[in-house]
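Note that one protein chain of the assembly has been removed; the remaining protein chains are unaltered in position.
Showing chain A:
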């Protein structure tokens, strides 16, 4: 069916896929808050939320309802436009990155081949990088607009932290790109499908990327922008109601996306061992592949939480020293060695 030479099925298909991915990231983010509290409780020998619904599964709904119905306070001396813009940027940017992650291989329904990736752009990783660096603007704008010294300190901290950790992250990725020779996430996954996972070739690169992902998501031990006990909650000190909810939510979506990204780039994405020798139909394998990616992502999210409840926060000078004096040289060395090996193998 072509009307005005527009492939309407394509548009419907993409709209459905975008909605599905958005709903998925929102639901995962919602239940990450529940998971976070459960993991925290278990690590501290407690039970965690167990009153709202079986095993406390309705807790995120209760929290969301509470945030929605709380009084919305915009401080008198704040800049109202920027004050609202801050959490909006954080939320929009957090949701945008999921567009280029391949959630699975292709599905064939009624003769149409549907890719389980919203957009297979050939600069996927660059896109993610660009969008993720936008994320810090939410924190910066929000912290600045609050007109509060703690929020301002937090936004300054966030900005310099993200700048410092984006460098080693990028350098670690360059090594990966030299190995795979592509920026498209889909191709990276396809290469891993027929070969070993990238983490085997790039263990150090993965480790650096992991540490930087913690820093980019403002997760403990790098949660200096929101440091409760030094900055009273930092950039979301003045926020209340759902604007606060958006900031918190964006953090969990970021965590989900960076987990999915790490699973995609270093742990084979939707590829799982023996996937091509099971003898199942391609559709079945695509669905299983999606499940594999999802499980890998959840394991990474668990890892994020596990680290959060184990390691205390860095001091600011320690954070900077780790970023500039340890991670960047390590990432550079990793890049040089990878480059050398790639060159050697070509000749």
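In the analysis below, a contact is a pair of C-beta atoms (placed from the backbone, for glycine too) under 8 Å apart; a residue touches a chain by one contact, two chains touch by 3 or more; residues count from 1.
Keep in mind that, in the parts below, contacts and distances are computed from a predicted model.
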Worksheet item: What does the UniProt entry say the missing chain is called, choosing from "NADH-quinone oxidoreductase subunit I", "ABC-2 type transport system ATP-binding protein", "Chemotaxis protein CheA" or "Sugar ABC transporter permease"?
Response: "NADH-quinone oxidoreductase subunit I"
Worksheet item: Looking at A:21, A:39, A:91 or A:292, which residue reaches the missing chain?
Response: A:39
Worksheet entry | Of A:307, A:328 or A:341, the residue in touch with the unshown chain | A:307
Item to complete: Decide which residue listed in A:47, A:299 or A:337 touches the omitted chain of the complex.
Response: A:47
Worksheet, complete the sentence: The missing chain sits against chain A at residues 39, 41-47, 50, 306-307, 309-311
